[in-house]
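First the structure, which I've put down as structure tokens, then a few questions once you've had a look.
Removed from the display is one protein chain of the complex; every other protein chain stays in position.
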Amino acid sequence: MTFIRALTGACAVALASLGLVAPAEAQTYPTRSITTIVPFAAGGPTDVVARIITAHMAQTLGQSIIIENVVGAGGTTATTRAARAANDGYTLITGHMGTHAASVPLYPKLAYHPEKDFEPIALLAGTPILILARRDFPPKDLNEFVTYVKANTEKLNAAHAGVGSVSHVSCELLHSILDIKPVGVPFNGTGPAMNALVAGQVDYMCDQIVNAVPQINAGTIKAYAIATPERNPSLPNVPTTVEAGLPKFQAQAWNAMFAPKGTSPAIVASLNAAAAKALDDETVRKRLLELGSVIPGPAERTPEALATLVKNEIAKWTPVLKPAT
Amino acid sequence: MADTMGHSATATRNTKVALGFCLLAIAPQIFELIWSIGTIFGWGTGRGPTAVVISHATALLAGAPGALIGAASGDTKKVSSEVLLALIYSYPLFVVAILTFFMTIRSAQDYVGGVVLMAVALFALWAGSDLQGMRGFSFGAGTAPRMFGGLLVALSAGIALTGLLTDGPPMAHYSWRGPLFVMAGILFFALAIRPLGLVVTGFISFMIAAAGSQETRWLEAAIVGACLTLGCAILFPYVLGLPMPMFPRFLAQ
Partner (left out) sequence: MELFANLAHGFVVAFSPINLLMCLIGALVGTLVGVLPGIGTIATVAMLLPITFGLPPVGALIMLAGIYYGAQYGGSTTSILVNIPGEATSVVTAIDGHQMARQGRAGPALAIAAIGSFFAGCVATVLIAVLGAPLTKLALAFGPAEYFSLMVLGLIFAVVLAKGSVLKAIAMIVFGLLLSMVGSDIETGASRMAFNIPELADGLGFATVAMGVFGFAEIIRNLDAGAEMSRDLVQQKITGLMPTRKDLVDSTPAILRGTVLGSILGILPGGGATIASFGSYTLEKKLARNPSRFGRGAIEGVAGPESANNAAAQTSFIPLLTLGIPPNAVMALMVGAMTIHGIVPGPQVMQKQPDLVWGMIASMWIGNLMLIIINLPLVGIWVRLLRVPYRLMFPSIVIFCAIGIYSVNNAPVDVILAGVFGLVGYWLIKHDFEPAPLLLGMVLGPLMEENLRRALLISRGDWSVFVMRPLSAVLLAVAAGLLVLTVLPALRSKRDEVFTESEN
């Protein structure tokens, strides 16, 4: 039953995104299809989250939601474009921790400000971050890891997926907590970085759960801890950083939806309601959980909560990333 | 062939070539000047034309020699990008231009090709001059561009030398009509696709580009252009699903 519903739902979205479905009868908003800019390539973690949730939102809103992937400069190209778009509620952006928080300290010449140029709509999902290491890395648990990394900083190589990537900024956070400056080896994306970790060419990295679960389960890499307050159902054996003794290391690659500044509160409210409804849908929840995502609870879904999150995240990343560039 | 060319012909060409190199040596400055004219009308951002002329003229005539003398006397204060442009790009090319007067060019194709490529390499060196170099054992952002920029300077000097030492073909003939109209068509496409949409832009660009050949028959071109535009309007957005504006913005609303 759920399969058929998922299938028809997905079909409807597919057709709608092709523009083949006639628009529903005119309402106040939305009267035509909505475009959501995704600042990363199709198929990436942000894109997948955006697609799963907007597919359901489109049903609620009665209009198709077109995803436009605009890549470049760590997502800031697309975010700049969204900041300058018309604030009529027909151009939205699904940003993430990088575009709407870490970009502030990373790019001094940023053409937008996450707080001043956007109306927050809703937090969509959080993707936990893991501390990963090559299969034969000596430490057995996080405590040993901390001691080992501190003792051998000179010799170790930490991989990351490029400046500004989630893996880069979260590792910077880890390093600032441990107060070390190891050699960071940049790779061009998560795939090559994971490849190097599996092959044992680098020692450890921090990365989002989506990419890591299958490798951990297959035993090609190992995970020391998950940087969320609670354990994740897809990796029940991996302890949290709180349990493992590094409670300060808390990081999530969150995805959230924003509209350009000045979008009317009514539109924001209707989009927020649609997003909240999507997050309560069984199929949507199931798919997000399969990805290892953390689904925000009712209190975290409000625009106000997102505004606070952005503020806090900027405050959190600025001291970590400022000296790095 | 080079050996059929008379000596006097080579001499007049040399002057032309040398003058051409002088122009090339200040091409970026001229380009910025043309660009800056736009600011008078409020297009784009940047300095006005007068500011551009003054800053580059001072850099070329005073700043750069000053910096050279300064460097010789061990003074390491930071120089402006105009002075760097003059030092890294313009001066070497002026030197090449002066040398050109006294050379016998045996293959203009290779010689000019080498020198222009050298100009590109010098320009790249200047463009990368603000980047960080080696940081301990790790490469900085500027290390590789500088390495390859330097290598290209050497290689292009080698090519230019080949043009001096061995016989080869003279300069090829350039035509203007094809490049002009094809480029105009492309430029129109780029500028108009967003405001005017694929249908209008495609057709007009087709017609502009078609003017690049004297064989074009207008009626035939118009019919083919219309059919092609129609085909593209169906193919790209619908069959391949590429999002693209179709009609002029003022009509769509």
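Brief remarks follow.
As written, the chain order gives the labels A and B, with residue 1 at the start of each chain.
In this section, a residue touches a chain if its C-beta (ideal position, glycine included) is under 8 Å from a C-beta of that chain, and two chains touch if they have at least 3 such contacts.
These numbers come from a predicted model, not from an experiment.
Within the full complex, the residue among A:I67, A:V166, A:L271 or A:I314 touching the omitted chain is A:I67. Residues touching the missing chain, restricted to chain B, are 1, 109-110, 112-113, 116-117, 120-121, 124, 127-128, 131-132, 136-142, 144-145, 148-149, 151-152, 155-156, 158-159, 162, 166-169, 171-175, 177-179, 182-183, 185-187, 189-191, 193-194, 198, 202, 205-207, 209-210, 212-213, 215-217, 220-221, 224-225, 228-229, 232, 236, 239-244 (touch as defined at the top). Listed by residue number, the positions of chain A touching the unshown chain are 7, 10-15, 17-18, 41-44, 47-48, 51-52, 55, 67-74, 77, 80, 106, 157, 162-164, 183, 185-189, 191-192, 194-196, 198-199, 201-202, 210, 213-215, 217-218, 220, 287, 290-291, 325.
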